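Let's turn to chain A:
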Amino acid sequence: MSILDRLRSLIGDSIADSLIKPSDDLWVRVKPEAWRRTAQVLRDEMGFEYFCFLSAMDWMPSPFGKSEDDPTDEAPPRDDTIKQGYAGGDTRFQVLARLYSLKQHVGIILKVDVEDRGAVDSWVPVFAGANWHERETWEMFGISFTGHPDLRKMYLPGDFEGNPLRKDFPLLARIIKPWPGIVDVEPLPGAADDEQEGAVAE
Partner candidate 1 sequence: MLATLPYWGVSLIRILGGIVAVLLPAGSIVYIFLFKMMSFMQSRLGPMEAGPYGSMQLFAEVGKWLQKEDLAPDGADKRLFKMAPLIVLASTFLLVAVVPFGPDAWFTNFEAGVFYALAVSSVSVLGILMAGWSSANKYSLMGGLRAAGQLIAYELPMVLAVIGVVIQAGTMNLQQIVVKQNNDKIFGLHFLGNPYILTQFVGFIVFMIAVQAELTQTPFDMPIAESELVSGYMTEYSGFRFLIFFIGEFATAGVFALIASALFLGGWGVPFSWFGWHNIGDVANWMNVVGPLIMFVKMMIVVFLIMWVRFSFPRFREDQLQRFAWKVLIPIALANIMLTAILKVAF
Partner candidate 2 sequence: MTATTSGQVISDRQQLAYIASQAADARVNVELETEGMTLNIGPQHPATHGTLRIIARLDGEQVIWAEPSAGYMHRGYEKLTEVRSFPQVTALINRIDWLGSFANEVPFILAAEKLMGIEAPPRAQYIRTILFELSRIANVTLFLGDLGVQLGAITPVFFAFRDREYALNLIEAATGGRFHPNFDRIGGLKDDLPKGWIDEAKATMKKMKQFCDTIEDLLFGNEIFQIRTRGIGVIPKDVAMSYGLSGANARASGIDWDLRRDQTLPMAWDKADWKVITHPAGDSFARCWVRLQETREACSIVEQLVDNIPAGPIMAKVPRIVKVPEGEAWVSTENPLGEMGYYVVSKGDTGPFRVKIRSASFNNISITPWLLKGVFVPDIITILASLYFILGDIDR
């Protein structure tokens, strides 16, 4: 029985979507209310005992781009539609995590939809190692985790405002400095076109 079938038989109604890429990975999106239970089931029933990582995704395209725009050029059209990746989704934010089975040597990537500044259940009771990962996700995306024992900032100073990994958080280092890639070649005086100008001067 494949991993997905087994998972479906255990928490069937909680699986929102899934995707298998053969000889690659398995993505499963679960419903928010089943987030902790999924971890519990995977660990206890299916041998996914190894906690790999937990993080989040902001699927909104960055409104700032790469700050590599020539102001003289016309700005390229920007697509602002939010488009989720593998295994779909309905919200701008998703929490994703990966578990690994040391017996079968397969991993599974779990995703869950979460509202902007919303919350999902914490995994700390299931995987103690999720503690720091959830703290990081909380400070970087503003997603909170209910049941987390100690949701404090991990990297940033205590009075830091904003959540840096959200796409609407500007990367100031790229904004305060002008892009050095702007073409700065002075044309020949009084000429619009190089070739013609050459001929005239002759």
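Picked so that all candidates are chains of the complex that A comes from, given by their letters.
We adopt the following convention: a contact is a pair of C-beta atoms (placed from the backbone, for glycine too) under 8 Å apart; a residue touches a chain by one contact, two chains touch by 3 or more; residues count from 1.
Keep in mind that this is a model prediction, so the values were computed, not measured.
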**In-complex contact of chain A, chosen from 1 or 2** = 2
**Prompt:** Hey, which residues of chain A end up touching candidate 2 in the complex?
**Reply:** 23-25, 27, 49-53, 55, 57-58, 61-62, 66-68, 83, 85-86, 96, 98, 102, 105, 107, 109, 124-129, 131-133, 140, 153-156, 164-165, 167, 169, 171, 174
